[in-house]
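Note that one protein chain of the assembly has been removed; the remaining protein chains are unaltered in position.
Going by the order they are written in, the chains are A, B and C; count residues from 1 in each one.
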Amino acid sequence: MVFQVQKSDDITIVDVDGQLIVGNRQELKQKVLEELERGERKFLIDFANTGYIDSSGLGVLVSLSKKIREQEGELRLSGLNEDLRTLFELTKLDTLFIITDTREEALKGL
Amino acid sequence: MVFQVQKSDDITIVDVDGQLIVGNRQELKQKVLEELERGERKFLIDFANTGYIDSSGLGVLVSLSKKIREQEGELRLSGLNEDLRTLFELTKLDTLFIITDTREEALKGL
Amino acid sequence: MRSDLVLELPNDIKAIEHTVEFVVRRCEPSCEDQKRLRLNFRVALTEALSNAMLYGNHRDPAKRVRVEVTVKSCSVIACVTDEGNGFDPEVVPDPTCPMNLCKSGGRGVFLMRKLLDEVRYNDRGNSVTLVLRYGAPQNELRGASA
Partner (left out) sequence: MRSDLVLELPNDIKAIEHTVEFVVRRCEPSCEDQKRLRLNFRVALTEALSNAMLYGNHRDPAKRVRVEVTVKSCSVIACVTDEGNGFDPEVVPDPTCPMNLCKSGGRGVFLMRKLLDEVRYNDRGNSVTLVLRYGAPQNELRGASA
């Protein structure tokens, strides 16, 4: 798994390639928090290339979303396939996040 | 792993994608023997996309080479990387086969 | 009955991803529900392994986790056992309650139960059996379609 970070204007985009699970979630957390400390405020995490997410991966998203909101920033999620959407729905986390189908939609709104 | 069979003029080319090992060697054997029965006589097995070969994979090559020669055909091998060449050298099978670096060289000679 | 596959794993969360992949690949040829094997079983097994390593074995690298997998014509069964003292799975709070929704943890046992047809702990609570059923007689509340 690899987390790739790019910038598009003032938005920080993170691609999750592979799985977001207990073995690597800290890496994602650290990457996003570094950017937040550097002053970035708009974040998009794109799951278009993600296999699956476990509960600790979901947990990291929840905790990042809190930290970003504390700094008056915003986090969006995009590119969730049907499988991944199911996980958000089962845990009701779809009500907590702004989730868009495509990366483009998310970028437009941010 | 996948074995892909193509024709180039009167030459039958088989690509070995993945491993050639005990779990799949029969598949390769069958594919080549079918072509031999159909009347094909010139064969090239290309290992450019092969990970590794075990002793039973080597064994299948030896037995195919015998069967092809019995029908007055010819078998060449190409695309062996350094790792795979090592296996042929250790077992002295490099003395039994016509091995060329590239597929193009092999096709020229056949 | 003898299991189709037994693994004794090091207590290393970095090993989870490859282990889950290996087990799922082993089940693939016989499983009639590739979609739920890929999502439901994979995620549930990941949860069971990480709970075993983090809570059961308390991250102790000297401890091991045992996984026993049985593939039947209508189900895949995985039993994950750690060397810990167990816990009471009945008292795990519902993470979908509004009060808990913003917590970063507490979704593992819940997800296992939602995703699979059966999740059974032993009395001590250090061994969980995960069951994914396919074919005819299925649990109506079977997760991904809930």
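Just so we're on the same page, contacts are C-beta pairs under 8 Å (C-beta built on N, C-alpha and C of every residue); 3 or more make two chains touch, one makes a residue touch a chain.
Note that the structure is a prediction, hence the values are computed from the model and not measured.
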Quiz prompt | Contact set of the excluded chain (shown chains only) | solution = B, C
Self-check item: Footprint left on chain C by the chain that the document does not show
Solution: 2-10, 14-15, 18-19, 21-22, 25-26, 29, 62, 64
Exercise. May I ask you to list the residues on chain B that touch the chain which is not drawn?
Key: 1, 19, 21-24, 52-56, 58-60, 62-63, 66, 83, 86-87, 90-93, 95-96
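By definition in this document, only the chains that are shown with their structure count from here on.
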Practice problem: Determine the centre-to-centre distance between chain A and chain C, using the mean Cα coordinates as centres, and give it in whole Å. | Solution: 25
Quiz item: In angstrom, rounded to a whole number, how far apart do the mean CA points of chain A and chain B lie?
Solution: 47
Quiz item: Using mean CA coordinates as chain centres, what's the chain B-chain C distance in Å?
Solution: 43
Exercise. Send over the residues of chain C in touch with two or more other chains.
Key: none
Self-check item: Sequence positions of chain A contacting 2 or more other chains
Solution: none
